[in-house]
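Here is the structure we will look at.
A protein chain is absent from this complex, but the other protein chains hold their places.
Here is chain A:
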């Protein structure tokens, strides 16, 4: 160790603080000037400490897990009671459904009701929000062996999305119900009144041509109508909402802004009017 005289050492120790403060200011400027170097230093430190932190988090997360488990145990009683309630309620619904099912079967027998053929469907992935002729349309990627046809009905997992308007060998275009060119015959479920669902290019399509004596009620369910032989009856479409100026609009069940898969149903209906063809709808085929 270098021996220094006492006054010199005192002077040095007194100087060290101002010198260091000046160095700190220098570091600040350097950090401002060369951010990449500071970033490298930071990441080097973080890399060194990462295993240590990994070790620390193990017991901490174990303790946290234990605590949350304890909380679950505490809430077990309440949860049990809730589940029992729910179970009882569901049992009642089950009984109602069973009795309705048997009643339905009985009535069908008495009516000589011809059951509709079960619909077949293909699932296709939505690959693009296609523009083109229509503002609200999507493009589907379809495997070449899937026989799609114009006029088939597209549903997402919640409700009606649109109709197939153009079919290629590997793709198909679906006109969504929100498009301005889309007109869908619908039925208001409570009043059984017929109406037209007209797209506006906005988020909510409008209801038009409903009977004056049965205006759509807020919250009423809207389903498709079998009129014109385009759709089968009863596909879920949405719920009636009153718009800003009192026009009845339909909040769709289908989430058209985030479509990723669509089911294309073949209902065996041929009453479709192809969008580009000017032709009368054919009479509904008898089955």
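Assume a residue touches a chain if its C-beta (ideal position, glycine included) is under 8 Å from a C-beta of that chain, and two chains touch if they have at least 3 such contacts; residues count from 1.
Basically, contacts and distances are computed from a predicted model.
S.K.: Hey, which one's the missing chain according to UniProt: "Amino acid ABC transporter ATP-binding protein", "Monovalent cation/H(+) antiporter subunit G", "Rod shape-determining protein MreD" or "Carbon monoxide dehydrogenase"?
M.R.: "Rod shape-determining protein MreD"
S.K.: Touching the hidden chain in the complete assembly: which of A:24, A:105 or A:261 does that?
M.R.: A:24
S.K.: Hey, which of A:10, A:57 or A:123 is the one touching the hidden chain?
M.R.: If we include the chain that is not displayed, A:57 is the one touching it.
S.K.: Hey, which chain A residues sit against the chain that's not shown?
M.R.: Residues of chain A in contact with the hidden chain: 16-17, 20-21, 23-32, 38, 41-42, 45, 49, 52-53, 56-57, 60-61.
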